[in-house]
Every structure is written in C-alpha cells, then in structure tokens.
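One structure, as structure tokens, below. Some questions next.
A single protein chain has been omitted; all remaining protein chains appear in their positions.
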Amino acid sequence: MNKVVDYSVIKSLLRDGMTLMIGGFLGCGTPEGIIDLIIEMDLKNLTVICNDTSFVDKGIGKLIANGNAKKVITSHIGTNSESGKRMNEGSLEVELSPQGTLIERIRAAGSGLGGVITPTGVGTLVEEGKEKILLNGKEYLIEMPLKADVALVYASKVDPFGNCYYQGTTRNFNPIIALAADTVIVEAEEVVEVGQLNPEVVMTPGVLVDYIVKGDF
Amino acid sequence: MNKVVDYSVIKSLLRDGMTLMIGGFLGCGTPEGIIDLIIEMDLKNLTVICNDTSFVDKGIGKLIANGNAKKVITSHIGTNSESGKRMNEGSLEVELSPQGTLIERIRAAGSGLGGVITPTGVGTLVEEGKEKILLNGKEYLIEMPLKADVALVYASKVDPFGNCYYQGTTRNFNPIIALAADTVIVEAEEVVEVGQLNPEVVMTPGVLVDYIVKGDF
Amino acid sequence: MAVDAKVAKEIIAKRVAMELKHGQLVNLGIGLPTLVANYIPKDVYVTLQSENGMVGMGPTPEAGKEDRHITNAGGQYVTINNNGAFFDTAMSFSLIRGGHVDITVLGALEVDEKGNLSNWIIPGKLVPGMGGAMDLVTGAKKVIVAMQHTAKGDLKIKKACQLPLTAKGQVDMIVTELAVMEVTEKGLLLKEIHKETTVDEVIKLTEADLIIDENLKVMDL
Partner (left out) sequence: MAVDAKVAKEIIAKRVAMELKHGQLVNLGIGLPTLVANYIPKDVYVTLQSENGMVGMGPTPEAGKEDRHITNAGGQYVTINNNGAFFDTAMSFSLIRGGHVDITVLGALEVDEKGNLSNWIIPGKLVPGMGGAMDLVTGAKKVIVAMQHTAKGDLKIKKACQLPLTAKGQVDMIVTELAVMEVTEKGLLLKEIHKETTVDEVIKLTEADLIIDENLKVMDL
C-alpha cells in the first residue's frame, strides 16, 4: 500500500469549516507545506486544535494571522500578537486548555476514553462549566475528549505505508493527534522505503495514516 | 550517575507484603532473575499487578506456583493452572481487570490522573461496585488508578542512567509500570554505555529508574 | 450436516476471511480466529494486530528462527512484517478501544440475539479472565463471533446469554460452519447457510429466533 500523494490530493480533502488538529510546538514539528496550502486555498471558519498559535509568520501562527480560523483550542497564544488582537476584536474564539489537559483530551478521543480526570485547573477559571468529581478525597475536573475531522501531522521520516519517525522535539503533539481524527495526513521531511524504519522505533504506526505528502523543509 | 547494582542490593529493597508491578506478557518481557530472587527469598503476602499470571514454570507464574502472592490484579489467569487452583482454595485473591483498563489504571496513577473513564466493562460483572458516569449520552465506568511500591521492569538494553530500550513485544507493560511505582528496578539483557542509546529511541527515560541489574537471559 | 471440528473450523475461517477488506486493521483472537489469516485473499492487504504490542504481525517463524522477543497474544513466537510497528500495551489498547481496529474476530461460549457475548468465565468452573477481549469487543468497529454452531450438542446462540457477559450488544456478525447471521435491531438475521445444511436445521440448532433474510444465500466459499 502506497499512501504517498501530491498536494493536489491533500487540497481535495480540506474544506471550509473543518476541525483540524495540527502538530507542532511553537512551530517545531508543524507541517508547513500544508499550512501554506490552506492559506493559498484561503479556507475559512476552521476550528484549529493545537498546542499554541506559534508566531505570526511561522506554522499555525500564519493561519491565525491570515484569518482562516474562527476558533482555536490551545494552551497558549502569547507568542502570536494576532491571536490576542483577533480575540479582543471578536473575530477569533479562543478556548484555553492547560497543555497536559489538552493532550490528554486528544488522547482520550483517540483511545476511546470518555473523558479525562485531572487535578489540573481545580480552583481556577479552567473549572468553569465543567463537572467536578471527588475520588479518594481529592477533587478533579472531568475534561471532555477532543476529536477532529483531519489531523495534519509532521514527520521527519515516513514510509509509504505511513509509519512515522519524529526527530528530536518535533514529536510533541504529532503521534497523539494521529489517533484522534477521521482523516490523518502526514507531511514528511523524508519519505523512506518500506523496511527502512525499524518496527521498534516507529512512533506512529502506518495503520493510522491515510495520506502522505513529501514536504519541502 | 550509575544506577547499576548487583542482586544483593535488589534483595535489600524487597520485603514481605509489598505491592509489586511486574512487566511481561505471558512471560515475554519479564525480569526473570528478580522473579527467581523473590522465590529464593521466599517473600510472602505480595500483591502482584501484572498483565497475566503466565505459565506455572515461567516468569510471574512461578511466584503464583510458589505461593509468594496473596493477591493478584491482572487480566488473565487461564494459562497458569495454579492461579485458578489457589483462587478456588482461597489462598490467592484474584482481581480481574480488562487488559486495556488495567494498563490505563496504571498509567493514570503514573500520570497523576484521578481515574479512567472507559466504556469497557459496562453491562458486565466488571462494573460491580464501581461508579458509572454518563457523558455525551454514553455510559462509562470510572476505574481507579493502580500504584505499586516497586516496579520490576525488564529491558532489552539499558544505560547506567536508566534509559531503557525494549525489543519486539517485550515492551508491553514495562514502560507504563515504570511510571507508577515508588521504586523502579530494571533488569536488563544488556547494559550499554551512556550515549549508546539514541535519545529518540529511548522508551523509558532514565529519570524514572532507581536501580539497574544485569540479568542473565 | 455433520462435519468434524477440523472441517467446521476451516469453513468458518474461510467465510470470515471474506469479510476482511483491503487496508483494514484486524485482530484475530486466539484459537479458531487465528486460522482466518490462512484464507485472506492475495489481493486483500490487511494488517494484523496482536494486542500484546504490534501491528503488521507476520507468519510463524521457521523452526530455529524464533526470536524470543517477538511473541503474539497467545505467547507464541511470531514474526513482524517490514511495515509493522511495535508499541506498549497502552498504545495497543488506544488502537483497540479507540475504534482503530476495523474488525475483531473472537470465539464465544454464548452469543445472543441482542449482540451480547459471553466468552470469559463460567462461574465456579472456569475463570480464565477477560484478557483483552472486553476492550476488543467494546472498541472494534465490527465484531465477528467465529465459532462452531453448537458445543457437544448444546446450543450456543441464545435468546439471552446466561453466562456473564464480555460486552453488551457489541456483536455485529456470527459465523459458524452452518450459517452467517447478522445482529440487527429486530434480532438475528440469517443471511447465509452452508450448502449442505437447511434453514430448518439451522433453526433447530439455534435457540435464538432467526429472521430469514429474503435474499438468503448459500455461503460462497
């Protein structure tokens, strides 16, 4: 099975109004080529789930600055001045979720769990509107799973079956979002032959991946 | 930091009545040398948390057959005739937990989560005595975290700092139990020098490991 | 229709194999379900999962080539394909419970017309434990029960399971040497029968009520 396609196929998979999960931590480990494609397509009303909104001119940050997103679910917007500006103007809805909670909510959706029971956020604004539960004498929040229509995954290396390897800190959200979307698209720095990746070091099994595109990093 | 010790140090860490988590799936990926040490010490009243009770003459199965455990929390005892026999006699308490639930309970303890919200077991004996929760119209069980005094981890390769690499299917419970115990002991097939393991392929970071012993596999 | 266990199992495995679609992720339970792998058509590429920690499970290794680091969920030596991946148990059950496994094939002690399944305990007699079965049956997109139609004359396809359940209402299809049945909202739909049996025989050997499909077919093996 060869899942490698070109950007025209990726284009046909993306639409206005979709919920996208996008990998990356302040731009490290983000599929930049697909970001550029979305900007070129000028998609509108996207809901973007991601760790942070990066910088104005880098990765996910560009989608914010370009007005492609109507909502972002993230842990941090402070490095992108456009995020705060658009939030204050009312053109961007921002749902802030603590980083550890955010990744567990994505993992829960991808792992068939009904929610996350976390102590993080108890006694803070984060608990607003959420169910609380007392277990073994300690208070926890119940945080709900997060799913997406499409996950946009960066990989350092991928084989045509979709097995992914992430170098350094590019891994971050990538292997988790690959569990939690209807369609999983990988943009890779390098496409290697099947058999080049040792099964022990595969970080996302190819069975989770639907499409692969070779990026230009 | 060099955490490599010999079995006499491991011996000093183990006591009657302890709760142990032990890696392995039907004996594959179990620290056999430490199992033999426990048998030699003839420890009593252990609570053992593990995927399965293996076979009478292999891995964790030997602890059951030798009467070291008073309780086992596991997903399967069918391959070890001594488990069922001792359970029926009343000399071994058996708490059965579905495999996916069991590993998430351990992960929850190791990850600071208050419990696991899972659909597995709803409408079965597994739900007895457990809190149920309705989220988004679906029923889930709340399963409680599992911690241990000591985790006995198998590794294929370990460096003196404790970074672990697991070959093939030996990984199973090992990296998860390393998160959920007060003391983490690794028995390895091979001790390699610091720097021999690429940080990208380390499967258990050494910071989680307290003691390392070189096994004889 | 009287066939010995070996022939029955072959019929079942062949018929189940026809349910597998190109590109799917499949988990085959221990025992009879494992045989399904032998009958997957050459032009259908499926990935097999072993819940102890791999996808891309390959065939049994040649004698002398076993690697004791690579075993399946039954504890037997296996191999991995060059596009496979190993992982820990948490990831394995993220795949299972998260709906990433397209088909799981399991045996049953009892199964009933509401899609309930019992296959992990006979109280007071046999308590092997549920292993990964509860998660598999709860999480997989399609659950196929593959078993001989009766057990030493006892009817296993019930109006309602008597034994403790593995999961409630999760079974989608039952394949035996005699018949293929689908669990529907109205009850068990008899879709196919083996060429050497009759609808009457299937009804006789099934405790559950059967709805006969208007397009009832003969198994095309």
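For reference, chains read A, B and C in written order, and residue numbers begin at 1 within each chain.
By definition in this document, a contact is a pair of C-beta atoms (placed from the backbone, for glycine too) under 8 Å apart; a residue touches a chain by one contact, two chains touch by 3 or more.
Everything quoted here is computed from the prediction, not taken from an experiment.
Shown chains touched by the missing chain in the whole complex: A, B.
The hidden chain makes contact, of the residues B:L20, B:V116, B:L179 or B:V213, with B:L179.
Touching the missing chain, out of A:N2, A:N45, A:S91 or A:T124, is residue A:T124. Only one residue in the set B:N66, B:S81 or B:S111 touches the chain that does not appear here, and it is B:S111. Mapped onto chain A, the footprint of the missing chain covers residues 25-29, 51-52, 55, 74-79, 84, 87, 94, 96, 98-101, 103-104, 107, 118-126, 156, 166-176, 203. Mapped onto chain B, the footprint of the missing chain covers residues 1, 107, 109-113, 159, 161, 163, 179-180, 194-195, 199-200, 202, 205-208.
Following the convention adopted for this analysis, only the chains that are shown with their structure count from here on.
A straight line joining the Cα centres of chain B and chain C is 29 Å long. Mean C-alpha position of chain A lies 35 Å from that of chain C. If each chain is reduced to the centroid of its CA atoms, chain A and chain B end up 32 Å from each other. Counting partner chains per residue, chain A shows two or more touched chains at residues 112-113, 200. Residue numbers of chain C whose C-beta contacts span two or more other chains: 54, 80, 86-87, 93, 96-97, 138-139.
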